[in-house]
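Every protein chain except one is present and positioned as in the full complex.
Moving on, here comes chain A:
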C-alpha cells in the first residue's frame, strides 16, 4: 500500500505537468476530449467518477461535464411537457448550445452523451436510445423496452408511424402494435392524429424539429392560418 501511495504521488506530478501544458487543449478541443476519454476507458479509468479525483481537480474535466449535466437536465425538464421526456440528441445539442451562450466553450454531441451516461446514476430515468443514425435521449423514468425502442426507430423516418406500417415492417400482430403505441401515448411521448387520411397516425414530438425545424411564436402561427 505504501508503494501505491508513492506511485500515486508520482502520477500526480506527471498529471500536473500534463495539465500545465495541455489543460487548455482539453477545454477547447472536442476531438482531443474524445481521445482522452477513449484512452481512459481502455485502461479502466473513469476520469468523471468523482469531482475529487485527480483528473477533475487538475485537468478540470469534471466541472466541464458536471455543469453540462446540469444544463442537460434543465433543457429536458423545460421541454418535457411537449415531448413526454424524449428528445433527439440534435435538438438537445442545439438547446444546450443556446443556453450556454456565445462565449462558452464548444460542446460536441460526444460530450453530451458522456455527461448523460453519468446522469443515469441519479435514478431519474436517463437513457440513450439509438434510432436512425442518431440517438433519442430519455429523461423520465418511463419503462421503454425493446418493443418500444423498435417502434421509435421506425417512426424516426417520417416523425410518425401507423399500425399498418408496424404490421408490415415488423411483422407484428395488431394487438402488439397497439399496446406499444398506447404506452407511448400514455407517457406523453406520442400524439394521436385521428384526422389523418386513411388511418390514425401516431406522431412523436421528439422528432418534430428534425423534420420541421421552424419554431414559430403563437402570433406567427395565427397569421399563417387564413
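Convention: contacts are C-beta pairs under 8 Å (C-beta built on N, C-alpha and C of every residue); 3 or more make two chains touch, one makes a residue touch a chain; residues count from 1.
The rule is short, and it goes like this: contacts and distances are computed from a predicted model.
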Chain left out of the displayed complex - its UniProt protein name, from "cytidine deaminase", "Vacuolar protein-sorting-associated protein 36", "Potassium voltage-gated channel subfamily B member 1" or "Exportin-4": "Vacuolar protein-sorting-associated protein 36"
Touching residues (missing chain, whole complex) on chain A: 1, 3-5, 7-8, 10-12, 14-15, 18, 21-22, 25, 29, 32, 35-36, 39-40, 42-57, 62-63, 66-67, 69-70, 73-74, 118-125, 140-141, 182, 185-186, 188, 192
